[in-house]
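All protein chains but one are shown at their positions in the complex.
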Amino acid sequence: MTKELVILAYSGGLDTSCILKWLIQKNFDVVCYIADIGQDEDFEKAKKKAMNIGAKDVIIEDLRKEFVDNYMLPAVQMGLVYESRYYLGTSLARPCISVGIVNAAKKLSAKYISHGATGKGNDQVRFELSLYSLWPEGKIIAPWRLPEFFERFQGRSDLIEFAKCENIPVAATPKEPWSTDENIMHISYESGILEDPGAAAPSGIYKMTRDLHLTEDYPSKIDIVFKRGLPVSIIIPSGHDKSMTLSDSLAIVQTLNKLGGQHGVGRIDIVENRFLGLKSRGLYETPAGTILHVAHLDLEAFALDREVLRIKKYLQDKMSDFVYNGFWFSPEAVYTRKCLELSQETVNGTVTVQIYKGNVTILSRKSFTSLYNKDLVSMDVAGGFSPEDSTGFININAIRLKEYARFTAQTKF
Amino acid sequence: MTKELVILAYSGGLDTSCILKWLIQKNFDVVCYIADIGQDEDFEKAKKKAMNIGAKDVIIEDLRKEFVDNYMLPAVQMGLVYESRYYLGTSLARPCISVGIVNAAKKLSAKYISHGATGKGNDQVRFELSLYSLWPEGKIIAPWRLPEFFERFQGRSDLIEFAKCENIPVAATPKEPWSTDENIMHISYESGILEDPGAAAPSGIYKMTRDLHLTEDYPSKIDIVFKRGLPVSIIIPSGHDKSMTLSDSLAIVQTLNKLGGQHGVGRIDIVENRFLGLKSRGLYETPAGTILHVAHLDLEAFALDREVLRIKKYLQDKMSDFVYNGFWFSPEAVYTRKCLELSQETVNGTVTVQIYKGNVTILSRKSFTSLYNKDLVSMDVAGGFSPEDSTGFININAIRLKEYARFTAQTKF
Amino acid sequence: MTKELVILAYSGGLDTSCILKWLIQKNFDVVCYIADIGQDEDFEKAKKKAMNIGAKDVIIEDLRKEFVDNYMLPAVQMGLVYESRYYLGTSLARPCISVGIVNAAKKLSAKYISHGATGKGNDQVRFELSLYSLWPEGKIIAPWRLPEFFERFQGRSDLIEFAKCENIPVAATPKEPWSTDENIMHISYESGILEDPGAAAPSGIYKMTRDLHLTEDYPSKIDIVFKRGLPVSIIIPSGHDKSMTLSDSLAIVQTLNKLGGQHGVGRIDIVENRFLGLKSRGLYETPAGTILHVAHLDLEAFALDREVLRIKKYLQDKMSDFVYNGFWFSPEAVYTRKCLELSQETVNGTVTVQIYKGNVTILSRKSFTSLYNKDLVSMDVAGGFSPEDSTGFININAIRLKEYARFTAQTKF
Partner (left out) sequence: MTKELVILAYSGGLDTSCILKWLIQKNFDVVCYIADIGQDEDFEKAKKKAMNIGAKDVIIEDLRKEFVDNYMLPAVQMGLVYESRYYLGTSLARPCISVGIVNAAKKLSAKYISHGATGKGNDQVRFELSLYSLWPEGKIIAPWRLPEFFERFQGRSDLIEFAKCENIPVAATPKEPWSTDENIMHISYESGILEDPGAAAPSGIYKMTRDLHLTEDYPSKIDIVFKRGLPVSIIIPSGHDKSMTLSDSLAIVQTLNKLGGQHGVGRIDIVENRFLGLKSRGLYETPAGTILHVAHLDLEAFALDREVLRIKKYLQDKMSDFVYNGFWFSPEAVYTRKCLELSQETVNGTVTVQIYKGNVTILSRKSFTSLYNKDLVSMDVAGGFSPEDSTGFININAIRLKEYARFTAQTKF
């Protein structure tokens, strides 16, 4: 009898290594899939480990460019921020990785996909909703939600014991007392000692960005060029930084990560609302993403009509929730994304930002497609409209208010 | 024949001094009204100037506490931010001053109120909509919108010449090439050389906050205590700063302004959409306001239910527009404010922030009325729900997505 | 060993009778709970049936007044309509019944609640979310979602066979080929032959309302009096109908149901989106509810300020979804309801409607708390504002549009 094939989203860590072994013991063939989305990882070592455990094969796929072009930068363009603060670095990576896994599954005619996401988190939802969208007939094995698995492995020590028994190498260094998710856009930290929102995060936790007291003592200036709301190039003038002009999206993000990191840009410490209804505390560092979002927000307000901006804002808030909750491929997200992209036709131009001591400061912005009209607004130029018109405008707007005032004076509620 | 009485919102500057004289020449009795809302001003000197020009009387009223208690702190509670960035420092002051002027007008049985706001700006709208709401039968004289006035005084030089003719003292120092509005919450800068959004603001323009390279070299830590979303006290531990606990609202704001200023907190440079349909560029510095808003945002996300937060967010965005546009006393603002206050019943607790190098960093938050449940979210605790439930949750959420995927595969649009 | 006690939501029908027996066979003590919310049912017969099957006790509770006062009429006040058409008659009943069941469970110290709602519908969700809200520590047995049950009883014939074996009486008349839910507010019809949305509903399906060709040949006129958005009395003038004035809420609803039924008012045939992600087709007849909603909508637009109306509309649409999805007791619904009630302070007055041939026609409306001002709007009265003000109002509103027109002419997108 031939075995069924499972594609396992593999990280090289303890959890997915044990799951790999467990799946093999359950009589599956397992091909491991490792997506390189910019995390700091020894992919070859992970591959070797998986092969040693018994994987039939290991696929390593570089999705960094894909992630930047089709998820991270569109998120900047759409202005996605979850609950006013979180730039969705992890949420955006999940659908991207799902595409990779499903492609592998289809190519290899696998019947199952498996992953190591836990049963209380957002990522199981994001992965599975993406997978089902891309592959509705697919089947998913989520061991951390199977009683057979989670009752057997009730804590980390059970996994370590199992690993030892099965000759799976376990890292000598003790695990950090929190969990981390890393990609080219951000690193997140949550769980463990971070679960107490009343305790300040330990110093030294962040990896992409320097602590403020260790940042450079000079500001860096960057011109960021946008086309239809997408960052298309950056220009760094000579000075403390090396002068350069970049238009490759990956290089833009890498460079802004480096510069942003040196200047301590993009850290947040928040309590957020998970899709499952739990509140959870998370730390995020998103250097390039923060710089790009701040610049985009500025250019957009400069370029867009006031009322278009408001509708776009509504759509952006909805889309942020869709993405956070794992609905990237849903009909509502597909539709909303089209609408958001439509709003960006005039968001073209250059924003000059300064990054320094954790701050992203807007210095100036230029656009040939902005509705800003200096002559119109200038106090020194009569142009465009008569001051007397304002009187009529105010008086008409006051009609409702006067009626309400008279009414309130008469009837006391 | 008795003269009609006008209450003039007086600043002591060139514009309102000339308007004062002009009103007197138009045969009005004029009582000047000066509101102290925390601006840096020599009120006695302004009074003397007005009396010399011919004012019948000058009223100076200290509205700082009123402004902080009934406008600034409720704006923090409601989370008001205009177009994602502006904390509405000027917009909030206008209705507050209007109450003062209308009270004076009613007390003195005046028939008219006059002000020096120009015909292209927001403030004429904010003042007049507030005045008409409070005093629907009142009449307003806005000289900058009367052809007789604005055709005669076409620029600053016309005003200076008029002032000289009429023995109105003119400041020896030349006016800054931009205009400024100041109160205890913020200072705004706009117009003049700032009208070019592509030119960086001149250095040295800001008054409440230090440039980043001149800020203190140590971080300051502050505990901010909220009750129903309102900041009610702050605790500053000993260290670089003097240890203190403050619960007077005015003292809280003044202290946070001082600390925030030392650390360069709260500057923005934006292009915003005015109610009249113009875009304008403005610079704002709001030290205490920024610290309080950042802390409140954190506590709110910690304390409120996810879905309540979303409805509150919608109302907050609407309210921000109402306030910016001058509708503080409108039926919609009165209603929305009640709803927003209702949402804050559980926003109680303490947020610990660190301010340093322009950054307001959340260190931790505590609340006895938060829905955060550490046991529920903890990966180490089974509590609350079975991991298997997540499978059902995901599968049901996937129904729509699978249908859509099947449908899209069948029908190509 | 003492048995565990289950409270079973009992209808007297085949499903819940079999469930009752099955629970007893599973060694539970079962107390049946029957809520009278206005359905056409022989409660005593149902009670006898349950006792014969082996129920420990049967509770019959008249919740009609409770349902009308705390669910149906507040829904009118809040303006709840799901997906623009459905007045939520079933959705509103579920939380009401849940209160009754939970009260019984607590009083009898039961540990379990059981119900006969199926696994694809909305009602299981509405019941259980309500039950968990009211009784978070409670446990629910939903047999139609237990494999042991639904694999054994795969269709109606399995249930009938079981009933026969167990001496449970089965109705002699064959079941209608659709399912029905009935209460004092409405009757709904779905499933079975109605599942084909392309097939017209069979004639004779409706019970509360006459077919249009069988309705009365005269119109009926009704004055409906509202206080804070709640219908508080109706006045029926003499004529074809008996003259009467009613202020008892139950009598109001019963009378309007009768009149509305005679005139064929309140039928809809729609496809709606269930919370689980399915689309389903349903027929509803809601005579009194339709009359009250139409009248309330009219009075509200008459009384409320334009901008308050818009915010209220947003909240009403959200609340409709909350209620449909079963979140009546959720934090968001509790909050939104408070906000909606706040909006109704000025919705006082009388609406005169005519019902005739399926139509609810507004004849006139009167209110002492409306912002309607006849003098202001009258073309014959100059009152309130100068026509010249409109010029300024239009010109200022045109600023954005002219800019956009010039801009669009220049740059072709």
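Should a chain be cited, it is by its letter among A, B and C, assigned in written order, with residues numbered from 1 in that chain.
In the analysis below, contacts are C-beta pairs under 8 Å (C-beta built on N, C-alpha and C of every residue); 3 or more make two chains touch, one makes a residue touch a chain.
Quick caveat, the model's predicted, so the values are computed rather than measured.
Engineer: Thinking of the whole complex, not just what is shown, which of C:39, C:70, C:254 or C:273 touches the missing chain?
Structural biologist: Checking each option in C:39, C:70, C:254 or C:273, the one touching the absent chain turns out to be C:273.
Engineer: For the chain that's not shown, point to the residue among B:83, B:285, B:305 or B:321 touching it.
Structural biologist: Candidates B:83, B:285, B:305 or B:321; residue touching the omitted chain: B:305.
Engineer: Quick one: say which of C:70, C:103 or C:191 touches the chain that got left out.
Structural biologist: If we include the chain that is not displayed, C:191 is the one touching it.
Engineer: If the hidden chain were put back, which residues of chain A would touch it?
Structural biologist: 276-278, 305, 307-308, 310-311, 314-315, 318, 330-332, 335-336, 338-339, 342-343, 371, 396-397, 399-400, 403
Engineer: Mind pulling the chain C residues that touch the left-out chain?
Structural biologist: Listed in rising order, the touching residues are 83-85, 118-120, 124-125, 128-129, 132-134, 136, 142, 144-147, 150, 155, 179, 191-192, 195-201, 212, 219, 267-274, 276-281, 297-298, 301-302, 306, 309-310, 313, 317, 321, 327, 329-331, 352, 356-359, 361-366, 370-374, 376-380, 385-388, 390-391, 393-394, 397-398, 400-402, 404-406.
Engineer: In the full complex, which bits of chain B touch the chain not displayed? Write them out.
Structural biologist: On the side of chain B, residues 305-307, 345-346, 368-369, 371, 373, 376, 384-386, 388-397, 399-400, 402-404, 407, 411, 413 touch the unshown chain.
FYI, only the chains that are shown with their structure count from here on.
Engineer: Find the chain most remote from chain B, comparing centres computed as mean CA coordinates.
Structural biologist: Centre of mass proxy via C-alpha means gives C as farthest from chain B.
Engineer: If you average the CA atoms of chain B and of chain C, how far apart do the two points sit, in angstrom?
Structural biologist: Here chain B and chain C have centroids separated by 44 Å.
Engineer: Taking each chain's centre as the mean position of its Cα atoms, how many Å separate chain A from chain C?
Structural biologist: That gives a centre separation of 41 Å.
Engineer: Among the residues of chain A, which ones contact at least 2 other chains?
Structural biologist: 306, 371, 373, 376, 385-386, 388, 390-391, 393-394, 397, 400, 402, 404
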